[in-house]
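All protein chains but one are shown in place.
And now, chain A:
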């Protein structure tokens, strides 16, 4: 049975071997530690599986090809390196968000942001010029009243209301896309999934960079394995 399933074309076999090599070295060290945790084994398994990385890499390559197609037509010779890098980052994030299959807040926020940003840019430019003097006074008074209210309400024995932890959870919420105004447990769960997705993104992009750089240096011959 095993021999039947192992009949693969040689090209994909090469890719699989290479990816297994790059994935297992990191996955084996982590999976031994991760296997102890039973609670969120689902998200562990999802972002750390080789299959998920392959799916993501395929989507990433498709997105990158589109980026390549768009950039030469947009400007002649010099979109700055920063802009090109940002375009790649956005494509990678979008592919990552799609791989999440809509189950998490951060992935939905990334996909929704593309559309929102276009409208918000215009709105912000208009609103900021007129409302700046009024906004600054309002913001400062509301923030001071907010901190006063927090100090008063700390008398609850709930850990969540401790100002230090609460503040850090808010900071964390701002780092994870789409979680700026969420409740504490939501932020923590989203952060857990987001970190693992980011780690997979790093692994996939690393292996892609290795592959491409080995091609650009050695010519067209595939590197021996």
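Following the convention adopted for this analysis, a contact is a pair of C-beta atoms (placed from the backbone, for glycine too) under 8 Å apart; a residue touches a chain by one contact, two chains touch by 3 or more; residues count from 1.
The rule is simple: contacts and distances are computed from a predicted model.
Only one of "G protein subunit beta 1 like", "Transcription factor PRE5", "Aspartate aminotransferase" or "AP-1 complex subunit gamma" fits the UniProt record of the hidden chain, and that name is "Transcription factor PRE5". In the complete complex, the residue from A:97, A:110 or A:176 that touches the missing chain is A:176. Within chain A, the residues in touch with the undisplayed chain are 11, 14-15, 33-34, 36-37, 39-40, 57-58, 61, 64-65, 67-68, 81-82, 84-89, 92, 142, 146, 158-161, 164-165, 168-169, 171-172, 175-176, 181-185, 188-189, 191-192, 194-196, 198-199, 201-202, 205-206, 208-209, 211-213, 215-216, 220, 222.
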